[in-house]
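A short worksheet on the structure shown next.
Left out: one protein chain. Kept in place: all the others.
Up next, subunit A:
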Amino acid sequence: MKKTLSNRLKFTTGLLIGFLWVRFMLDLKISTEQVIYFSRGMEHNVKKGDEIQHHDHHHHSGENRSSAASSSQPTRILCWIMTGPKYLESRTKHIKGTWAKHCDKVLYMSSVKTDFPTVGLNVSEGRDNLYWKTIRAFQYIHQHHLDEADWFIKADDDTFVVIENLRYTLSKFDTEKPLYLGRRFAPFFRQGYMSGGAGYVLSKEALRRFVSGFSSGKCTHFSDIEDMALGQCMEKMQVEAADTRDVKNRQTFHAFPPELHLVRQPPRPLPWYLLYEYYNVVEGPGCCSDFVVSFHYISADQLYVLDYLTYHLRPYGYKYRFNPDEKTELAAA
């Protein structure tokens, strides 16, 4: 009898203390889950919570960045923009205000040196001088900046480039090999050539060969058409044109604005702007990789729109359909 009474008393006291203790813990604004874990002594779960809190202090809230390039050093990309004095205010200023910030090194190539800053190439302006500008630009880079980067991309002042995605695309290639990458066109040469407007990339070795091609006379200014002419020099110097499509064979470099590639089309003969394509043409959503590298004919306000869509606007919590790094991909359509 006595035992039952004292047991009851102990039980009730315990009840009160248990209740108050948990109440106290909850008041400390520890989550209910953590309280359960605490009382079970599972401290490792609490530590996990602390980790997640640390990520909040990153630059973009809740974001975690990792470099695509494997182990040792991050891939350095030098960007050079083909521009001129009359476009600095209307176009180049906005390139500078958007994607150029992501390059490891950026050079604005013009006929005149300015405080923009632009490099003065000692070549006149005009469409017929584009290839001269290109030759002088690469020679300048070779002379002054060869060791500052691993890859060298040329873009126009109306090209939009996503440097992180370029870095990811390039991670599959070796910069010491003579390689030339971009949006591949088929005509004129056996291996085709890369679109100038979509932006093209030379590996370090390709840059060396381009410059030596001109010093030796193997390559010449035989045409005004910059991208085609460069393509010839690449072929002569045995620089290989590479395939930059993603694992689903979707293109990364694009010679036109997104609307011209992405909009669904009924089955139709190829429009004029896709007649040069080296690879099979896909119009509609399959045209383009999620990790797009470039679009062309992008006006100033469109640059900011693309910047907003790429780096800012996102569907919160969305698990992307295309995850090349995951072993099991989410079921595609």
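Here is the rule we go by: contacts are C-beta pairs under 8 Å (C-beta built on N, C-alpha and C of every residue); 3 or more make two chains touch, one makes a residue touch a chain; residues count from 1.
Here is the rule we go by: contacts and distances are computed from a predicted model.
Novice: Under which of the names "Transcription initiation factor TFIID subunit 8", "ER membrane protein complex subunit 1", "TAF1A polymerase" or "C1GALT1 specific chaperone 1" is the non-displayed chain listed in UniProt?
Specialist: The correct option from "Transcription initiation factor TFIID subunit 8", "ER membrane protein complex subunit 1", "TAF1A polymerase" or "C1GALT1 specific chaperone 1" is "C1GALT1 specific chaperone 1", the UniProt name of the unshown chain.
Novice: If the hidden chain were put back, which of A:83, A:110, A:165 or A:232 would touch it?
Specialist: A:165
Novice: With the missing chain put back, one of A:7, A:212 or A:249 would touch it. Which one?
Specialist: Considering the complete complex, A:7 is the one touching the chain left out.
Novice: I need the residue numbers on subunit A that touch the omitted chain, in ascending order.
Specialist: Where subunit A meets the chain not shown: residues 7-8, 10-23, 26, 29, 31-36, 39, 49, 52-53, 55-56, 60-68, 97-98, 162-165, 167-168, 258-259, 262-264, 284-286, 288, 290-292, 300-302, 304-322, 330-333.
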